[in-house]
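All protein chains of the complex are present and in place, except for one that has been dropped.
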Amino acid sequence: MSESAATAGQSAAARPSVPRNIAEYGVCVFLTLLGVVVLVDALQLNNNRTGVDPLGPKPVPVFVGTVLIVLAVALAVAVSRGNQAEAEAGEDIDLNQRVDVKTVLLLLGVFVANIVLIDFLGWVISGGLLFYGSALALGSRHYIRDLAISAALSLATFYGFAIGLGVGLPAGILQGIL
Amino acid sequence: MENLQFLLDGFATAATPTNLLLALIGVVVGTAVGVLPGIGPAMTVALLLPVTYGLEPTGALIMLAGIFYGGMYGGSTTSILLNTPGESSSVVTAIEGNLMAKSGRAAQALATAAMGSWVAGTIGTLLIAFFAPIVTRFAISLGAPEYFAVMLLAFIAVTAVLGSSRLRGFIALTLGLTIGLVGLDSVSGQARLTFGIPQLGDGIDVVVVAVGIFALGEALWVAAHLRRKAVEVIPVGRPWMGKADLARSWKPWLRGTALGFPFGAVPAGGAEIPTFLSYITEKRLSKHPEDFGKGAIEGVAGPEAANNASAAGTMVPMLSLGLPTNATAAVMLAALTSYGIQPGPLLLQREGGLVWALIASLFIGNTLLLILNLPLAPMWAKLLQIPRPYLYAGILFFASMGAYAVNGSSFDLILLLALGLVGLGMRRFGLPVLPLIVGVILGPLVEAQGRRALQLSSGELKGLFGGVDVATGDFRFSLVAIVVYVIIALVLLWPLIFKLLRKLLPAKAESAIEDIAHEVEAQVHDPELHTRKELL
Partner (left out) sequence: MTIVVGYTPTPAGRAALMAAAGAAGERNQPLIVVNSSRGDALADPGFAQPADIAWASATLEEAGVDFSIRQSVRGREASEEVLTVLEEVAAELCVIGIRRRTAVGKMLMGSNAHRILMDAPCPVLAVKAPHHD
């Protein structure tokens, strides 16, 4: 980074790859929208200040909402000057690969299914499906082994935690059988 | 020495057969999960929190202490056996540790790490027992204005000191503050950001936030970039070391402990700086400097002790002030809250028995860890063979189990999903997660203390800088608050100050600083070492 990005002309010339930047501006939009939501919500508050509470419930959310918008602008300025996000690295993360959208969407689908089903089917079935579906989505191809592990894991957690340690997990349609 | 008496009482509580069993389960499960690649101590504690839900607070805390030390130890095992440390705090251990393992000295590397962890943990816990009451005495003397200032300092410290971009740190912090706003206002009872949803009235449970951001966010992020490669794993026998190794290890253990503890105890001190300092110190003091770069046992013993002592150090501000200084402490605080324990300066007074039992179980957990892990190391190494699909499916599985168990409601799973997506986005856009968690935990407290300070000054802004003297009825500025505000200003202006110092400093001092910087850089500049941006 030898160029000083202080002047507009230079920063336009030094602007890095466009697609990454568009996503970064998306973060700015998200922060702005969130700030607006916080502000609108704060405005409907009834700020009756009392001796016990001279500040009232309103100023803090107004402050937070304003800061969100200010930070969104600051980020937009920084990004336009070439500031780039440093994506997080890790043991199992290969940042040279493209984002695997399909896997992420499959995982989200499995997770949503669990939310919908957990109260009706109970933890043993819906949790088992969650593990099975996630393992498949993440690329496991041992269908029978995966099924066995899912069943074992969800039964073990149910008996160990719900019945053994008193953690609140639902039995669902298997109520009375387990 | 009333502290000693309290500590003995704590041991009496912690040493019942049931509680010992709980500590044992905690240590085993914590180590097993901590060894798994990609899972650091903070995620280990977050994922395993629900295991403790059915227990009464003392038992839950005892198990949690075991999970905490187990998770720490598991992480360093991974970093020695593979050259890919899961946490930034293990980076330094991995440098010489992995070189030792490659030259056939894995057993000695693991042994010096395990025993160094034990020494540092034991001394660190003693220091907790000594300092926590002192800091608490100081903390109780603090009024709302001082407490407000100290918490602001915690915000600024985790945001501006850690991580590579201050701007992104502040964005993460403000996101956390926003999440902390959700729920009924504690003073006026008005609903904020609940959108008419009754389940949001009590706010978003910190445990759900921690699990969503740490566990689910991480699993989704890894899924988006799943690595397909097998790395070399060094076969390991039972860890042991001979007299010569012990003679080379014990001083580094003690020096590492001395370096690590104070850094852990101050906000944003973290474990990276003391582990690096320990590495450099040992290299300078070693009688075998030629071994460094080829697997020097001092280079494992010192940093690993510093790492563990730093973890113990974080317990002091956590127990005495309710301030989290790293991600693991943040999750532990969330755990305390979920057991119905209010962290803060009054913790030691109100829940003294509980806190001393926790401190005693830190001793017990730490010792169990040593007894268990020396023989079990080869088994832990086997866990690295778990295929990644199972690993990350398991994280999703336990994350949703934990989030559901918080309130027994599937609504928390919806929140978990939303927070997981936020966590995914934060990793993609380089937003550090620690400021967010700290914002969620401390945000509501800062607001409450600030409003109390203003209440005492009848709404005048100077109420944030001091209070009315009870004896005279005059307003007096608080020295503590002013000093803390000055520190905050220094931290915020540090980049400017640094530039000025560079101009003013004589060239000699500057080149000395640069030498150290280069040395550190040269050690880190191993392409195999992926340092994480945060202390997961």
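As written, the chain order gives the labels A and B, with residue 1 at the start of each chain.
Quick note on the criterion: contacts are C-beta pairs under 8 Å (C-beta built on N, C-alpha and C of every residue); 3 or more make two chains touch, one makes a residue touch a chain.
Worth saying up front: this structure is predicted, and the values here are computed from it rather than measured.
A.B. asks: Thinking of the whole complex, not just what is shown, which of A:Ile22, A:Val73, A:Val112 or A:Ala148 touches the missing chain?
C.D. replies: That would be A:Ala148, which touches the missing chain.
A.B. asks: Looking at the whole complex, which of B:Leu20, B:Ile140 or B:Leu384 touches the chain that is not displayed?
C.D. replies: B:Leu384
A.B. asks: Quickly run down the residues of chain A that touch the omitted chain.
C.D. replies: Within chain A, the residues touching the omitted chain are 91-92, 139-140, 142, 144-145, 148.
A.B. asks: Quickly run down the residues of chain B that touch the omitted chain.
C.D. replies: On the chain B side, contact with the omitted chain comes from 37, 82, 84, 228-233, 381, 384-389.
Methods note: only the chains that are shown with their structure count from here on.
A.B. asks: Taking the mean of the C-alpha atoms as each chain's centre, how many Å separate chain A from chain B?
C.D. replies: Taking the mean C-alpha position of each chain, the two centres sit 21 Å apart.
A.B. asks: Hey, which residues of chain B end up touching chain A in the complex?
C.D. replies: The contact residues of chain B facing chain A are 37-38, 50-55, 82, 84, 86, 164-165, 167-168, 170-171, 174-175, 177-178, 181, 185, 187-188, 190, 192-193, 195, 218-229, 387-394, 396-398, 400-401, 404-405, 408, 410, 413-414, 417, 420, 424-425, 427-431, 447, 450-451, 454-455, 458-459, 530-534.
A.B. asks: Mind pulling up the chain A residues that touch chain B in the complex?
C.D. replies: Answer in residue numbers: 23-24, 27, 30-31, 34, 37-38, 41-42, 45-46, 48-49, 51-57, 60-61, 64, 67-68, 71, 74-75, 78, 83, 85-95, 97, 99-101, 103-104, 107-108, 110-112, 114-115, 118-119, 123, 127, 130-132, 134-140, 149, 153-154, 157, 161, 165-170.
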